[in-house]
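Below is one structure, written out as structure tokens; the observations come after it.
Note that one protein chain is taken out, while the other chains of the complex remain in position.
The block that comes next holds chain A.
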Amino acid sequence: MTTLAPRVPSRFLPVLATVALFVLAFGVGSARYDGFASGQVIANLFIDNAFLIVLAAGMTFVILSGGIDLSVGSVVALSTMVTASGLQAGWPVPLVVVAVLLIGSTLGLLMGLVIHKFDIQPFIVTLAGMFLARGLCFVISVESVSIKDRTFRDVATAAIELPGGVTITYNVVIALLVVAAAMYVLHRTRFGRTVYAVGGSESSALLMGLPTTRVKVGVYVISGLCSSLAGLLFSLYMLSGYGLHAVGMELDAIAAVVIGGTLLAGGVGYVLGGLAGVLVLGTIQTLISFQGTLSSWWTKIVIGVLLLVFIAVQRTMVRR
């Protein structure tokens, strides 16, 4: 990739801009607050946003193909609910994990099939999916269900020590593995390249004889799978299942992906961009908590401004 950069810098420009933004935000924090520039603060960025990283990876597939998935936040909530109530009912952890991942992928598959077969905008179909998943949470229980399972709690609280005394959780490891897998699939497999082709021009991809159907449905399965995995990570993070978990998280995921330089129109972007986007969001949050006097809603305001700026930049790039 680095060998390509000098030749086609414009391709990587948005991602680099996001990384620069992250460095800048972090630099500002380090300069202003004691203890900001520590390895643990960086590690905490990953720990606190592991689920969002996974969501953004799945969302990157969908957005690259030219679609959108609004259901991911609700699928996270549904996953926490299934996890918590499954464990409460005494299911073994592996069974819970498999069930959650199956539910998420199946929901994704159904939405993908509806989008493809009936040729309906992904926005509407996944909006319906969002309501469906959110509603299903409350079918299971309207109360918050806490997780008391020993194995699960052990995994959740286990700390992996890195050199320098920095600790991370298993969540971080899983999230980074997902990012690596997503990068491999997008850049090294035929499926991944077809995702880019479909996002670039669906009719061209079809006329080029590429399996567009498989890709268009497949990205929603991947997004569903990532959402349910993110839901598992969120359960580990919160140690509870609740129908009002992760409200609006789909928008955070979309924001992270877009801030990471992925074109909403599809065809252009990188998983690493989404990761950088999440880190930028996380850093802003950390900055505001270090400041201490600002309301956390300032995070939203900053995210809003950033989104506008990035979309405007994308516009001008597309026009060029």
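What we mean here is this: a residue touches a chain if its C-beta (ideal position, glycine included) is under 8 Å from a C-beta of that chain, and two chains touch if they have at least 3 such contacts; residues count from 1.
In this section, contacts and distances are computed from a predicted model.
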item	value
Omitted chain (choose from "Simple sugar transport system ATP-binding protein", "Na(+)/H(+) antiporter subunit D", "Thioredoxin domain-containing protein" or "cytochrome-c oxidase") - UniProt protein name	"Simple sugar transport system ATP-binding protein"
Among A:153, A:193 or A:300, residue touching the chain not depicted	A:193
Contacting the left-out chain in the complete assembly, out of A:160, A:207, A:244 or A:305	A:207
For chain A, residues in touch with the removed chain	4, 7-8, 11, 184, 187-190, 193-194, 196-197, 199-201, 203-211, 267-268
